[in-house]
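Okay, handing you the structure first.
The complex appears here minus one protein chain, its other protein chains still in place.
By letter and in written order, the chains are A, B and C; residue numbering begins at 1 in each of them.
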Amino acid sequence: MSDDLYREAILDHYKHPRQKGHLAAPDIQFHDHNPFCGDEITIELKVENGIVVDAAFDGHGCAISQATASMLMEEILGKPLEELKALDKEYILEMLGIQIGPVRLKCALLPLKVLKAGVWGLEEWPE
Amino acid sequence: MSDDLYREAILDHYKHPRQKGHLAAPDIQFHDHNPFCGDEITIELKVENGIVVDAAFDGHGCAISQATASMLMEEILGKPLEELKALDKEYILEMLGIQIGPVRLKCALLPLKVLKAGVWGLEEWPE
Amino acid sequence: MQDRTELIRQDFPILQRTVASGAPLVYLDNAASSQKPVAVIQAMDDYYRRYNANVHRGVHTLSEEATAAFEGAREKVARFIHAPHSRQVIFTRGTTESINLVAHTWGRANLRPGDEVLITEMEHHANIVPWQILRDQLGFTLRYVPVTDQGLLDLDTLDELLTERTKLFCFVHASNVVGTINPVDELVARARAVGARVLIDGAQSVPHMAVDVQALDADFFAFSSHKLCGPTGIGVLYGKRDLLEAMPPFMGGGDMIREVTMAGSKWNSLPYKFEAGTPAIAEGIGLGAAVDYLQSVGMDWVRAHEQEITRYAYDRMSEVEGLRILGPGPEQRGGLIAFTLEGVHPHDIAALLDRSGVAVRAGHHCAAPLHARYGIPASARASFYLYNTTAEVDVLVEALHKTQEVFAL
Partner (left out) sequence: MQDRTELIRQDFPILQRTVASGAPLVYLDNAASSQKPVAVIQAMDDYYRRYNANVHRGVHTLSEEATAAFEGAREKVARFIHAPHSRQVIFTRGTTESINLVAHTWGRANLRPGDEVLITEMEHHANIVPWQILRDQLGFTLRYVPVTDQGLLDLDTLDELLTERTKLFCFVHASNVVGTINPVDELVARARAVGARVLIDGAQSVPHMAVDVQALDADFFAFSSHKLCGPTGIGVLYGKRDLLEAMPPFMGGGDMIREVTMAGSKWNSLPYKFEAGTPAIAEGIGLGAAVDYLQSVGMDWVRAHEQEITRYAYDRMSEVEGLRILGPGPEQRGGLIAFTLEGVHPHDIAALLDRSGVAVRAGHHCAAPLHARYGIPASARASFYLYNTTAEVDVLVEALHKTQEVFAL
């Protein structure tokens, strides 16, 4: 694992976010924010037969939260909802390929929290 | 000054308190206690023409508070009330002839607090 | 066992000192506050010298390090008391603030006229006064479980005192005066039977024995760091998660909020909802080190050691003429002995023991109602900890004899 938070792949996703915007008629939509830094993420999913067929995110915040959201959208396309329910911190860290301290970890995990709260149909993802 | 809290004169006053008890018809009577240790002192004065003609104390507590009350009663007999109003910490320390740390000082000053509250006619002696 | 104690004593720098009279320190005032091992002092020193910074909101190296250490300490404490999750460990200033927090939040939200809060006659003021203040504001009824002559809770009265009206039952785990270790299992079962919540004051238990808040089934459990080898300025409130989640916040400010607008605010998740403002960071880290230290010694060893000292002290002190021990025999008590000595006020006992280097406490030990129950204004108290020895008990007893000589007529 790299210890460079700002390795090129992350900056690239931040500067050129994939799947950013909104879906026409999402089946699942969820929004949350990180109270410590004001990062905001909205995630929308289009689901057919339990499979994610389209995904989009919107929001603003630091490079870590926004790049993570962008990467995550690419990752989940075509995946069954059930599989998303099991995604965890390790999955995100692996995806990012970086080591993160406790404070910035919140930024990296925000998109996952939003995704899981949406997929599980919860009001808020319990920390 | 001695640093022996329990020098003989103090133990003597504690074991053989002077002026302990109650007056028949006191002109001034006041009671207070030390919340930190439960020491209690009541002081009663008989006053004629502004002069203390009789004095008594009652109470219970440690050797320091009780011996100080006993000594103080002897000291004030025959003194004008006005003079009592001005008595202070230094006066008590001189009378006791000992050095006292901040915690036990409260014990030594309790009789003075009671006396002054009574003489000034206050509800409580402001610390 | 004494060999082990000798090693332990080397961890506590203060035990090398002498007092004003030149006598070596014999510290028997542990129930008021314990001494600190080097590991604890060092942990805080290290924080201030190497990575001091405000926690949670910082992105820079120091703040990341401080946050990791502070939150790591919370996890250590959670493991130490067997809390299901570190989020249920709320840092406060001490037992007193922990209990006041419950009164201000759970109490204010749940208690109304007609309700009853049951406490006991052996409580520390910290577990009496907050309920009196709240009662005067909300109009519920406050009742007390009486204490027997032997210093035990009078359980026969529970049938009458613990009823459907009882919403909360608060009691001390181990008394700081009579030493009694209360039968928590039975008390909690009785409370459950009428649907009352239970708050346990663990100020004198957590430092001295293994405590498992889940096994005790406590709804709330409070204790202080400074009595368990940790620093001043920090303590803990543990609570069941559903209760904590449902409670309104206590103080308002930074860190406890999720969102603030001029119109209003939303609360942060546990434990932060109850930790407004910059927390006691160095103190949290110090408490973590204290818990590590105690665990390295082993709480069962601590308890066994104190039992040995206490039994020995009980026997030797009983031989002193005119000395009266408050509370039950050594089997039912924690490591402390409060007593009176005929003809000598407790303050004078403490002052004269101090000449021999022996530090004991004198007063009502913040348990005035219990002293009133026994018809005495004050008592003296010797309280032991893992570093005390039977030889120190001998110094105490010797000094008690000297005290009597000074006061002999």
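Going forward, contacts are C-beta pairs under 8 Å (C-beta built on N, C-alpha and C of every residue); 3 or more make two chains touch, one makes a residue touch a chain.
All values derive from a computational prediction rather than experimental measurement.
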Residue among C:V117, C:L237, C:A280 or C:L386 that touches the chain left out of view: C:A280
Sole contact to the chain not displayed, among C:R9, C:H82 or C:H125: C:H125
Touching residue (missing chain; options C:A53, C:L138, C:V194 or C:A210): C:A53
Contact partner of the left-out chain, one of C:L118, C:V236, C:A359 or C:V393: C:A359
Of C:T232, C:S269, C:Q332 or C:T390, the one touching the omitted chain in the full complex: C:T232
Contacts of chain B with the absent chain, listed as residue ranges: 33, 35-37, 101-104, 126-127
Residues in chain C touching the chain absent from view: 13-14, 17, 19-20, 25, 27, 29, 32-33, 35-36, 40-41, 44-45, 48-54, 57-63, 93-97, 99-100, 103-104, 121, 124-126, 128-133, 136, 144, 224, 226, 231-234, 248-257, 259-262, 264-265, 276-283, 347, 350-351, 353-354, 358-363, 365-366, 368-369, 372
Residues in chain A touching the chain absent from view: 3, 5-6, 11, 15, 36-40, 60-64, 104, 107
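What we mean here is this: only the chains that are shown with their structure count from here on.
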Distance between chain centroids, defined by C-alpha means - chain B, chain C (Å): 37
Whole-Å gap separating chain A and chain C, where each centre is the average of the chain's CA atoms: 45
Chain A and chain B, separation of their C-alpha mean positions in angstrom: 76
Contacts with 2+ other chains: residues of chain A: none
For chain C, residues that touch 2 or more chains besides their own: none
